[in-house]
Each structure stands twice: as C-alpha cells, then as structure tokens.
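After the structure tokens below, expect a handful of questions from me.
Right, chain A next:
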Amino acid sequence: MQKGYVQVTDSYERILHWMLAISCLLLCVTGLGMMFQTFNFIGYLFGGLKSLKLVHNFTGLVFAASLILVIRMWWKEAGVFVFPEDLEWIKVAGGYLWHVDKVPETGKYNPGQKLFFLTVVGAGILMIITGLIMWFPTALPAGLVRWMYPLHALGFVAIFAFFFIHLYLGTIGNPGTVPAMLTGWMDRAVLKKQHPGWLKEMEHEGKLVVYGEEKKSGAHGHHA
Partner candidate 1 sequence: MTNHWVDFKNSDVILIMGSNPASNHPVSWKWIQHAVDNRGSKVICVDPRFTQSASKAHLYAPLRSGTDIAFLGGMIKYIIDNKLYFEEYVKNYTNAAFLVNPAFKLPGDNKGVFSGFTNGKYEKDTWSYQTDGAGVIRKDPTMKNPNCVFQLLKKHYSRYTPQLVSKICGTPVDKLIEVYKLYGSTGRPDRAGVDLYAMGWTQHTVGTQNIRTMCMIQLLLGNMGVAGGGVAAMRGESNVQGSTDHGLLFHIWPGYLGTPSGSLATLKAYNEKRTPKTKEANSLNWWKNFPKYSASFLRSMYGMNMGLEEAYAALPKVDDGANYSWLSLFDQMYKGKFTGFFAWGMNPACSGAHSNKVRQALGKVDWMVNVNLFDNETGSFWRGPGMDPAKIKTEVFMLPCAASIEKEGSIANSGRLQQWRYKAVNPVGDSLPDGDIMSEIFFKVKELYEKKGGPHKEAITRLTWPYGKMAGKHFHYDPRKVAAEINGFFLADKKVENPTKKGEFKEFKKGDLVPTFAWLQDDGSTSSGCWVYCGSVTADKGILPMRRDTADPTGLGLTPGWAWSWPVNRRIIYNGASVDLNGKPWDPSRAVISWNGEKWTGDVPDGAGDPGKGRPPFIMKPDGVASLYGPGLADGPFPEHYEPLECPVEKNLLSPQKNNPVIKRFDKPGVGSDLDVYSNVGTCDPRFPFICSTYRVSEHWQTGVLTRWCPWLAEMQPGMFVEIGTELAKEKGIKNGDRCIVSSARGEVECSAIVTPRFKPFDIDGNMIHEIGIPWHFGWITTKDRTYSPGDKKAEVFTHGDSANLLVPTIGDANTMIPESKAFMANVAKKGVK
Partner candidate 2 sequence: MTEKIKLYDDSKCTACRGCQLACKQWNALAASQTENRGTYQNPPSLNANTFLLIHYQDYVDKEGNVKWLFRKEACMHCTDAACVTVCPSGALHYNKATGTVGLDHDKCIGCKECVAACPFEIPRWDAATDKVYKCDMCESRIMNNMEPACVKACPTGALSWGPKEKMLKIAAKRVEKLGGNATTYGDKYVKGTHFMYVLKENPAIYADIHKDPSVPLSVTLWKGLLKPLSLLAAGGVLGGAFLHYMIHGPKYPDLPKDENTEGGK
C-alpha cells in the first residue's frame, strides 16, 4: 500500500459487496444452466442439473440476505439522487460517452453508480420474490405463478446486462477503481477524477482516512 492512498471502503462493505457479487454471478451462471438446454453442461460442474438447481435456490437465499444488507448499507449514499448535482452529471453522461471538459462533481457515488445500484436493488428484489414463488409454485394458483417466470427472466435480462456494464466500468473502463473493492484503498488521484465531490466533502469534514496518517476522526459510519 502506498502512502497517501485513501480508504474508501471498509471490510464490511467489501465483504458484502463480494457476497452479493459472487452470489449474483453464481445465480447467473446456474440460472443460465437451467435457462438454456445448451448450457445444461454447466450442471456437470455442480454434479448434475438437480444439484445445480439446489445451488441456484440456496445461492438465491445468500443473494437475498446480501441484498438486504447492501440496501441497508448503501441506500443513503447510492439509493437517493441528490439534485441538482446528479442531474448535471446525468446531462453529460458522466463524461463516459463524449468528451467533457469538466465532469460535474457528485457525492461518493455518481448517478451512474446509483442507477446501477438501484437497478440491482430493483431487479434483485424482483428476482428474490419471483424466485421464491418459483421455488414453491404449488402454493399459489398456476395462473399467477406462471407470470413469475417471465418476470424472473426480465430481471435476469437487466441484471445480466448490468453485470457486464459493471464489470467493464469497474475494471478496464475506469482504471484504478478495482482496489476500492479489493483493498479498500484508492489512489487519491483516481478519486479526484472519479469522485471529486466526495473527496472534498471528506476532507472538509476531516473524515478522510489516508494511509500512513493518523485517523482524524471516528470510525466510518455506515454501519454505526
């Protein structure tokens, strides 16, 4: 770790993130194995399609638990748009699509990230509800149950697509951001480029934790 790196996430956040991410990925993979007979071979990795189904179902539970905790943790930071800053950012698409001299400053999470978060939350909840009903379909009338499947598929369309967006933007699309979810420490320069508003706010409030420096104030407050 280099001196001067800024702590952007704590371990709790990172663990939750990865629980969510891995369960989501696992769900996507196992789901694909059941959705397309061409992907039935994925079942072999799990000892057969039947166990694949079990893995999918129980991973769904992990995903559900993670999602609930994640919502609790990130709702304030990523679940609500702040105006007018976020609107300004949206107007220029965060500088991702065309050249922008100055990307409007946003909070810790920019509206793009918020949109992603909200999509994950929305689609995730949809997946959990529809998935649970699909797990126990005989409890409800077939006419209702049968609509759970397209809804589940709809959620999958969104999540699967967003998964790749997230993958791209979280890695090579935004070099330097990966450590945020690995070590929790980010290069101040990257932060300045990506999250200038948050950096300023933290500095202003004296909450910034910089590697090698004494912590200036109390603990990170997300889960206080």
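Convention: a contact is a pair of C-beta atoms (placed from the backbone, for glycine too) under 8 Å apart; a residue touches a chain by one contact, two chains touch by 3 or more; residues count from 1.
The candidates came about this way: all candidates are chains of the complex that A comes from, given by their letters.
Remember, it's a predicted structure, so these values are computed and weren't measured experimentally.
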- request: Name the candidate, out of 1 or 2, that touches chain A somewhere in the complex.
  value: 2
- prompt: Any idea which chain A residues touch candidate 2 in the complex?
  reply: 2-4, 33-37, 40, 43, 49-50, 52-53, 95-98, 134, 137-138, 142, 145-150, 153-154, 156-158, 160-165, 168, 172-176, 187-194, 210, 212-213
